[in-house]
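Note that one protein chain is taken out, while the other chains of the complex remain in position.
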Amino acid sequence: MERNIYAYQCRSCDTVHYPFRMRCKGCGQNDFFEFDPVALPTHGRLLTFTFVHNLPAEYDVARLGLGVVELDNGIRLLGQLDIVEPVMGMEVNGRVSVVRHETYDDFFGMVFTAA
Amino acid sequence: MRDVYAAGIGVTTFGRLEYPLAEIAAYPAMMAMQDSGISTVDQVYVANMGGARLNHQTALASAVVDTLSLTPAGAATIENGPASGAAAIKEGFLAVASGMHDVVLVTGAERMREVNALDATDFVATLTHPIAEYIYGVTLPAHAAMFTRLYMDKYGVTDRHLAMVGVKNQNNAMRNEFAHLQQPITIDGVLDSPEAFTNNPFVAEPLRFFDCCPVSDGGACIMLVSAEVMEGLDRPAVRLAGVGQATDSHTVAEREDPTELPAVRLAADQSFEMAKLGPSDVDVAELHDAFTILEIAESEEVGFFAKGEGHFALEKGETELGGAMPINVSGGLKGRGHPVGATGIAQAYEIVHQLRGEAGDRQVADARVGFTCNFGGFGNNVLALTFVREG
Partner (left out) sequence: MSVDLEKTLRPVESPMVPYPAKYMMLASGETMVIRQATRDEIPTLLEHVEPLMHVERDYYDCVASRVYSELLGWYRYRVQDEYVLVAQIDGELAAIVNGRQVTPKLGMSLHTLALRRGLRVGAHAFAAKMEYHIDILGHDEVLVVAESPIGFRRWMIEYQLAERFETPHELGGVPSYALTRELFERARSKLIVGRRPVPADLLAKAEAAILPPSDPPTPPMDALAATRAAYDATGTALIQQRRRQERGVDHA
C-alpha cells in the first residue's frame, strides 16, 4: 500500500506548510481547518546528511543514515537515508516506510534512496 | 524598568550526583544565599528540563522552595529545553526590573545520569518535532552533525577546527574545580595518532566523541536583586544589563538558510541594545558549545567575528584565555558539563565570577563586560545575557 506524507496548503494564500501549523505563516489567517492536505512529492535533492552512531534504544543498528532533502516543490524534509555513500546535492527518491518501532507501534516516515 | 544586580552565585560540581533533584537545585541556592548574605527571598524560579521524564518529579519549584524553607515565597518551574537556565534568569530579571520583587533566586538543576546514556539521548531528542523529526530517530548530535557538514562545505571548517575547540575547552576545564571533565586531551590523541579513531569515534558523522559535551548532573544559582538591596552589600556590583531572546522554526529542516542561526543573532542584538553595548565591548563570553561547531557558529552570529570567519579566529588563538576574545574559559559545556536545565545559569555564574575578579587562575584580565548565549532546541529558542561590572 503506497502511503503519502501530507503537507498543508492555506486556502487563503496557498502557502504550503510542512509540518502542520495552526496559523498560516504566510497570511496569518486564524481560522481552524482552513488548510487543504497536499501529498508531498517524493523526488528531491539531498542538502545535508549524517550517519548517527549513538542512537536511542529503539534502533538496534550500528548506525542510521539521516538527511535533509529539498523536494521538488521546495519543501525541505528530514528523512532516513537508505544510501551507502550519500553525496551533498545528489538526487533522491523517497518512499514512505516504517522509520521507528516502539513496543507495539510502527511509525511511518520518508526513507530516501538514490535516484 | 529598574536596574537588576547579581548579588549572589552558587554552583555544584557537575558530573554524577546522587542527591535528589530538588536538592541539586537547592544546594547552589544555599551557596548563593551565603555568598550574598541575604536569606529573605521574594520569589524563586527553578529551571529544569527533565524532572518529569527522568526523575519522576514535576512541579520542581514547589519542592525546592520548601526544602530551602523559603515558603511562602512564590515559586515557579521554568522549562525551556536546554535554554531553561537563561529563560529562568529572564523571568527573574523581569520580576525585579518591574518593581514587583526586590530579591529573586533563580536556580537550575538537572539529574540526567539517573538514566542510562541511551535514555538520556532519547530524552533530549524529545525537544524535536514529534512528526517531522523525532520519529526518524534524529538526535541533537544528528542535527548538529548535519549543520556541521553544511558549515564545512560552505566555510571550509575542518574536523581539525572542531578538535581545537574541544581541546581548548576541555583543557580550560582543568582550571575549573567544579567542571565535570577533569581530563586534558591533545589534538594528537583525538585526531592525529593512529589510534584516534578508537579514541574519538563518530557520534554522528562528522561529529566525534570529543566534539560533544558530556551528559551531566548539576545545579547552579544566581540571586538577582534591586539596586537598593545591592547597595547594602559589600560585594562587587555586577549588573544584568541586557536580556535578549528569539525563536526560530521548530523543525530544523524548515530554516530558510540551514547554515544560519538567526535566533542567536536576534537574541544577541536585543541583549546588546538593552545594555547599550556592542560585541566589541565584550571581555569574556560563555557560548553554548554542546557541540564544538556551535561555539564557532555562535561566535559569528553574536558578532564577535564575521560570518564564516570564526574558525580563523580560533586558529589564531583569539578565543583562548589570554586571547583577544576569550570564549568558554570555564570549560564551556564541553568541559564543564551540560546539565541541561542548569547550564544557562552556570554560564551566568561564570560571567559574574569573572566580572567580580574572583576567577583565580582562569581570570580574564580587566573583565568589565561579560556575555552568555544559551541555545535551546537546535537554535529555535535562544537567550543572550549581557552583564556589566559597575564601580
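We just call them A and B in the order they show up, numbering each chain from 1.
By our rule, contacts are C-beta pairs under 8 Å (C-beta built on N, C-alpha and C of every residue); 3 or more make two chains touch, one makes a residue touch a chain.
Because the structure is a prediction, the values reported are computed rather than measured.
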Residue of B:M31, B:M230, B:V329 or B:V369 touching the missing chain in the full complex: B:M31
Touch with the omitted chain, as defined above, among B:L17, B:C212 or B:M274: B:L17
Hidden partner chain, touching residue among B:D188, B:E231 or B:E273: B:D188
Interface with the undisplayed chain - residues on chain B: 10-13, 15-20, 23, 27, 31, 34-35, 37, 116-118, 177-178, 181, 183-186, 188-190, 193-201, 209-210, 358
Sites on chain A contacted by the missing partner chain, in the whole complex: 53, 55, 57, 60-62
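FYI, only the chains that are shown with their structure count from here on.
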Centre-to-centre distance between chain B and chain A (centres being mean Cα positions), rounded to whole Å: 31
Partner chain A, residues of chain B touching it in the complex: 117-119, 121-122, 125, 129, 131-133, 135-139, 141-142, 145-147, 149-150, 153, 201-207, 251-254, 258
Sites on chain A touched by chain B in the complex: 18-20, 47-59, 63-64, 66-68, 76-80, 88, 99-100, 107-109
